[in-house]
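Shown here: the complex without one of its protein chains, the others still in place.
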């Protein structure tokens, strides 16, 4: 019997299991102990592990990043949460100037096992300051590991791996993925960093979808079947390090690539992937999709044009592979359920 | 007669001229009024324009970015200085969440004419926290203009343009460029954003060098002449927006490209340039050089391997264009003078 | 008190009634999903914005937070444009691009609200620098919540404002909570005013929500500020009646006691002023306001959404 959990349930289970097995794991962040419990992902943990291990913090992102780093130096394994990734911009100093560099700049004398979870917002007028997805900024920085799990399975496994990792790990969780459900084993398990997943095999084009865009790519894949196009969908899962081998192998097969970023594109993950393939002399038709290069507008009529989605992806694939044909936009509506992950991997 | 100024003199002149002609221009930042005067680039300006227009600030990068933004909203044109770009990481919140978005998120009602100068450190053990060059992080953000002038001519012209621009502009100044001298007209002039410069024409390979790496590329170009290789050297000058047309035209001609970044490469300017060319279906041999993907080590024996330089660039070009031949490293030493810009453009 | 003259009572009452009713209408309409954006209502806190803004001059400016409807309206922001903004219409004060959390009306001195806690505090100080630079005697009022005090930006801004003797009044709207987190779970002592004083500015705490006292204190502090004597700090204790974000109440969540809120509801300034005015049934001025509010929603309903081309507009100012 498959055991189905939602994405936040998977996170909660990971936290619970790691906190149970390792007394040095603590949770900190605005709202981790409040009634909303970070969309349920920290529900009940304060009650179970007490207020010293699970605590709310003042609104002080830079300072609290420092506190997490200090606690890590003292032997704890802090998991820090930002309810929106936009707030990570306030903590860049500690993350980039200290956490990412400590092990190196102190010649290996110390290490910094912190995990920073941050949620990406989307839709319903989150607007310019509550929608940002700044993983490209973090990917530029050596010394950080960055994961953006798409499935409930990976959410649990990546988080457990992150907590056990001895280095700073950024975990990016898209709010819309919180509705995802999928197979999640009850036992503790880890998903090692640096390996992507082929979510669906295909012949004609490689779609790399980051975070929630992996779901949009899967939906696009279904639309494309209507047009007789077979898309291979890859979820990189881990952004730093990136599994460029997996992507390269797929593109060698399909000859076509669209990277669908869940962020702005300039100097983004798509640029990195495409540049890496080019350096490796892999010839292909390549294209990037991602956020429009403007702040995210609040009004729904503009916001809808701001994000890529399954139909836009499918349509883009179609015009890329069938340049001679008229533009095509899928018309049927998918049953959203269809594209949920049930696993198991 | 050519009028020769050093890079900091050119900056100083730009500030002086703009402050003279526009009473709303102010200078703020740690040390702008001190005896070192930001390596001379603000020398004498407090004496000339008074302490209300030229002022030192507390050490409070986030807050002072906010102060600059507020002053801009009130009609001033603040030029803010960070003696090291690493400190910009403390101000990411105000720069990214506010300055870059204001005009858009308030529907055009306000605008934010601030200029943020920041200096990149290098060598002499600047080490992990005093050497960072985080322009790739900024390039990802819509709403910012980013320039990295290499020559004294461009330092003056870009700064004047930046001050007159009605949007937030980040100016990146490499400390080693402060030794550059070149033709600088006495009159006030602007260098518009978005146009790169071909510093030297060539047939065999395109070298794009950012900031001080443009100088290294010019030196490499001289070395390569010894090996019978003709390199075209491009200085993008402006990183946002990037003059990809100029680069594309050059690569169409040479068929080979190395982008030499003055920063880490992952999700960097090199990635962006190469991805853009790939999207435009420009077939070429491409390669990126840049900082090693580690924090900058302090000891000279490691630091030397951290940065690209003219010899490494030349050597890389050689093995890219002459793969059948044994590796080659230029042996003669260049007279550094040779590669200073004298202009005029 | 001397200032409780009938003219003032009526002015305050009108503004209170207008803001309360506007937000009640927002709450009422919210479940229809015509407002597709998070709303942070000021219901219960209006007296702070009104008491402060009524003491300002038209050329004074305010900066605030995502909980900014009351401030916007109290300072004279255009009601129609506000509702249209919530609806995401191109006729909104930010053309629909900002929504409830990013309101602006520069004509009336509403310089902008922000969804990132604390960001407008240093910006207010910077604006004040600009005013002082130009030799103007206008004042900037910086509104923020008790949560913002936690941020480094608060410290940096107060320090700079005091150092440069800037014409800015810092107003901390202390509703005791940052989302669900009580302010005494975020600091050791309940002494914000003393803290502010140490930066070098007079400060005052106003409890009880008396709109006249808020008004009078603001007037007094602004006079001093206009004389060039530097910033001041007001902590105004208040209560948010509804949930942190959204149109409902939130007693079911259990993070605060119903009684905490109830005593504020009982002492509602709106009710008190209405009694002072001896109104019975619907007063003509209330009816007029109801008409105005209805017209604003009608305006929003009938306005157009921004066209697709707007997506790429306003990124840069020419």
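Note that the chains are named A, B and C in the order they appear, and that numbering of residues resets to 1 at the start of each chain.
Basically, a contact is a pair of C-beta atoms (placed from the backbone, for glycine too) under 8 Å apart; a residue touches a chain by one contact, two chains touch by 3 or more.
Quick caveat: nothing in here was measured; it's all calculated off a predicted structure.
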Which displayed chains the hidden chain touches across the whole complex: A, B, C
Across B:63, B:157, B:209 or B:270, the one contacting the chain not displayed is B:63
Touching the hidden chain, out of B:3, B:305 or B:325, is B:305
Per the touch definition above, residue among B:34, B:47 or B:245 touching the missing chain: B:34
Of the residues A:67, A:227 or A:334, I need the one that contacts the missing chain. A:67
Counting contacts across the full complex, list the positions on chain A that touch the omitted chain. 26, 52, 57-58, 60, 62-76, 78, 93-94, 97-98, 102-111, 113, 142-143, 145, 166-167
Across the whole complex, list the residues on chain B that are touched by the chain not included here. 30-31, 34-36, 56-63, 86-87, 90, 124-130, 292-295, 297-302, 305-306
Hey, which chain C residues sit against the chain that's not shown? 150-156, 159, 162-163, 185-189, 191, 194-195, 198-201
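Here, only the chains that are shown with their structure count from here on.
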Tell me which chain's centre, taken as the mean of its C-alpha atoms, is farthest from chain C. B
Chain ID, smallest distance between chain and overall C-alpha centroids: A
Which integer distance in Å separates the CA centroid of chain B from that of chain C? 42
From the mean C-alpha coordinate of chain A to that of chain C, what's the distance rounded to whole Å? 36
Multi-partner residues of chain A (each touching 2 or more other chains): 62, 86, 90, 127-129, 293-295, 297-298
Give me the residues of chain C that touch two or more other chains. 92, 94, 96-98, 102, 114, 116, 152, 315
